[in-house]
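For this depiction, one protein chain was excluded, whereas all remaining protein chains were kept in their positions.
Moving on to chain A:
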């Protein structure tokens, strides 16, 4: 096999690899602070030390994931300049503002996270400590907001005029609040919250499956699965809006995801299948009118097809599977969340049914997989453009000859970081089992306990 070794291809692989790795930790970084805040708040409101312990244990694990999030994020920050210097040269003029503001969000988050972690027992009132987590939630969601506007700008650039490689008439706010921003930002935020809720739910489900049935785990499961229900619906609703956004502003991306070649109304949505030599769809499951509905809310909506675009401006067609993967997982996650919550309300069915618990256990990793599918779809679906309509990816890349070496170095780094972070997390919780801390809590029950 011929391994590509031109700087452009290698840069693309390295960028995709780094972002794909970062996003795992970043998603947790955006969502988990919210869950910690919810748990601590519940603990204070209900005067229930189980929830406080939950917040405390989540926070302890969170430190490890933040560490990896921070170092990989720093790597991307450098890498954007190192691998895409020409792109940054142009984009820097128009979209530097949110990148710059993102660092303030990091500062804000970092400072309060430092304080939060080290002050569990320092204040007379637990509420004071709870207040410290609010800036962490705001900071991490704000950084997701800012960085996503940059990515939205790459999808629908605006707020500048480009002539002979010179940028004029710059409007930073217009660049930041481009047409892709509303849907992309809200989809990224809701999916991060949902994924984090599912991951924490999966951990609780795992303990329950192991027949550790302390009420502590049940409370954890309840809290996370209610959040998962809310955010899984929100994610799907916003995802639907993203589809409409694409139909209007980036129709080629939607068309590539759906193997939709001819512009037409009453377009069907295709699930699975494969393309034969003549670009005919084989074995795909066709849902009549669904694509038109996704794109325009009505069966008669006209959906633009790929044939309207020159061949060299069409995204790769394999993104179809990524889109399908994301949407199917989204549907699965909604079903599981609904089942659990229904069981809880009706009480006919046990919410701790082992099959259901197993579904929740799978939900965590699957949600993360959906995040990966979604991002890779969004990024590869933009190809061949790095700045849609303005700059091709090939024009943005570095010309340096060393990218191959660096790719190997970073790939090894991520492998090592990935393995060690998992190892450390397991060790952390194995050395301090919840039972031990719970026993400690119960021994002190009745006395003045401060957690």
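Basically, a contact is a pair of C-beta atoms (placed from the backbone, for glycine too) under 8 Å apart; a residue touches a chain by one contact, two chains touch by 3 or more; residues count from 1.
What we mean here is this: contacts and distances are computed from a predicted model.
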Name per UniProt, for the chain absent here [options: "NADH-quinone oxidoreductase subunit J", "Cytochrome d ubiquinol oxidase subunit II", "TRAP transporter small permease protein" or "YeeE/YedE family protein"]: "Cytochrome d ubiquinol oxidase subunit II"
Hidden partner chain, touching residue among A:113, A:154, A:256 or A:371: A:113
Residue among A:66, A:180, A:339 or A:434 that touches the chain left out of view: A:66
Contact residue for the chain not shown (choose from A:100, A:318 or A:349): A:100
Residues of chain A (touch criterion as defined above) contacting the omitted chain: 56, 59-60, 63-64, 66-68, 70-75, 77-79, 81-86, 88-90, 92-94, 96-97, 99-104, 106-108, 110-115, 117-122, 135, 167-168, 170-173, 398-400, 402-403, 405-406, 409-410, 413, 417, 420-421, 423-425, 427-428
